[in-house]
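All protein chains of the complex are present and in place, except for one that has been dropped.
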Amino acid sequence: MIKVHKLIKRFGSKTVLRGLDFDVHQGEFVALLGPNGAGKTTFLRILASLARPTLGSVQIAGYTLPAQAGAVRARLGVVTHLPLLYGDLSAEENLRFYGSMYGIMGLNRRVQEVLDMIGLTLRRRDMVRTFSRGMQQRLAIGRAILHDPEVVLFDEPYTGLDQDACDMLDALLRDVAERGRTVVMTSHDLARVEGLATRFDVLSRGVISASTKRDDLGKNNLLDFYRQSLAG
Amino acid sequence: MQKQTAINRPSSTYLKVIGAIVWKDLVAELRSRELLSAMLLFALLVILIFNFAIDLQPDLRITITAGVLWVTFAFAGTLGLNRSMAVEKDRGCLDGLLLAPVDRSAIYFGKALSNLAFMLIVAMIVLPIYSILYNINVLNPGLLLVVILGSTGYAAIGTLLSSMAIQTRTRDVLLPVLLFPVIVPVLLAAVKASGGFLQNLPVNEIWPWLNILIAYDVIFTAVAFMVFEFVVEE
Partner (left out) sequence: MKTQPKVLTFLTILSVVLFLGALGMVFLFAPIEAVMGYVQKIFYFHISNAWVGMLGFMVAAVSGIFYLVSKDLKWDIVELSAVEISLVFFLIAIVSGSIWAKPTWGTYWTWDARLTTAAILEMIYLAYLLLRQGIEDPERRARFSAVYTLIGVISVPITFLSIHIWQTIHPAVIGVGSSSSQGSFGMTPAMLITMFFCLTTFSVVFITLLWYRIRLGQLAEQVDQLKYKIMQ
């Protein structure tokens, strides 16, 4: 589903990604870990088609980036730590706006479905600027899956959420992942991702330095694996 | 239950996207009224200041009106352009727009049309007020035509430049600095044409100015449309 080969990304003289290889099969839930500044956000932005690779190849759902970016975008949902929502529109209006941006047919029905799924049906007519951060994040996820994408990318989705909101987000993430979607998520919250992801990759110094499946973690818990991979 | 939600063919979505962006901007603005009230207040203040700065004696007024109006629109316009793009940038919404599987130029046209709409709304309020305050009838169909043509050129290039400015550190300060040197033909032609209509000059004298406005509108809309993706894509 996602095939990245020798990806290099340079900003002027700075090389952030140095020949990164990344292979994700359909249905996998990959937690992308790594220290700050390692390039996780840059990498995710390239996958999201918001930035271009300097060198190397990126393929999502069989389409190459950046040449076939349009086809990729139709199959991709993205949640960043910014809400990407319009404060002066209601929850429903935000969803309908994005729906028309994606050219979704049967929009009304779909918006209702998504509102139910994220648990915001009762607040559909309220302005987003009155929403708490947790609610905004849920709506942001709703927006991301509105067009039923095959791949969903999350960049630090737990940022700024309280405990209850985090728990609600967990449930929603499980729901999103359940329907056979491929998920890549960056996060600092190791405890949270341990219960959600099927695979853990560590991005350090511009490459994937370590990767392990959840089943293989076995006795070592995630924190040890993470620390070890950074030390190496 | 895995059902792929049906998505329209890209070609039919293009116009829908432009419409959606314009609709979104207008609805959001109608609710918060931040942008319009800032522009309006600014415009009225500028007109007020002009009254003190240039002693607008009745006989001088007609000749100066066109200049005063267009300076006002030009400055209030930068406020609108800045705010309109800031909304997208601050909440990351520009990324949201860029994630849509549609040609970048649709985003450009959508934003440019909303910016144009805001400018025209402000003009429609400022013009009658000016008429009342200075006892000159500016609600003249020729003048209105010039306002539309001039605002179109302004919005066309302004949307492009504000998309650039919003991505820099110096944002708000930068937009007027970038915009005004390249907008001179529009201002000049608009002032001349407006003045011509107000003074009831014969149409063939005004025609060269209208020509310049139309040429500028066409050229810069085309340029902006082609160059926009370089400004928003990394």
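Of note:
The letters A and B name the chains in turn, as written, and every chain counts its residues from 1.
Going forward, a residue touches a chain if its C-beta (ideal position, glycine included) is under 8 Å from a C-beta of that chain, and two chains touch if they have at least 3 such contacts.
A quick note: this is a predicted structure, and the numbers were derived from the prediction, not measured.
Contact with the chain that does not appear here is found for just one residue of B:S32, B:N51 or B:Q167, B:Q167. Within the full complex, the residue among B:L15, B:L60 or B:V223 touching the omitted chain is B:V223. Take chain A: the residues that touch the chain left off the picture are 11-14. Of the residues in chain B, those that touch the hidden partner chain are 157, 160-161, 164, 167-171, 174, 177-178, 180-185, 188-189, 192, 205, 208, 212, 215-216, 219-220, 223, 227, 230-231, 234.
As a working rule, only the chains that are shown with their structure count from here on.
Centres computed as Cα averages put chain A at a distance of 37 Å from chain B.
Interface of chain B with chain A (complex): residues 1-10, 12-13, 16-17, 19-20, 23-24, 27-29, 31-32, 87, 91-93, 95-103, 233-234.
Across the complex, chain A meets chain B through its residues 45, 48-52, 70-71, 73-74, 76, 78, 80, 82-89, 93, 97-98, 100-106, 110, 127, 143, 146-148, 179-180.
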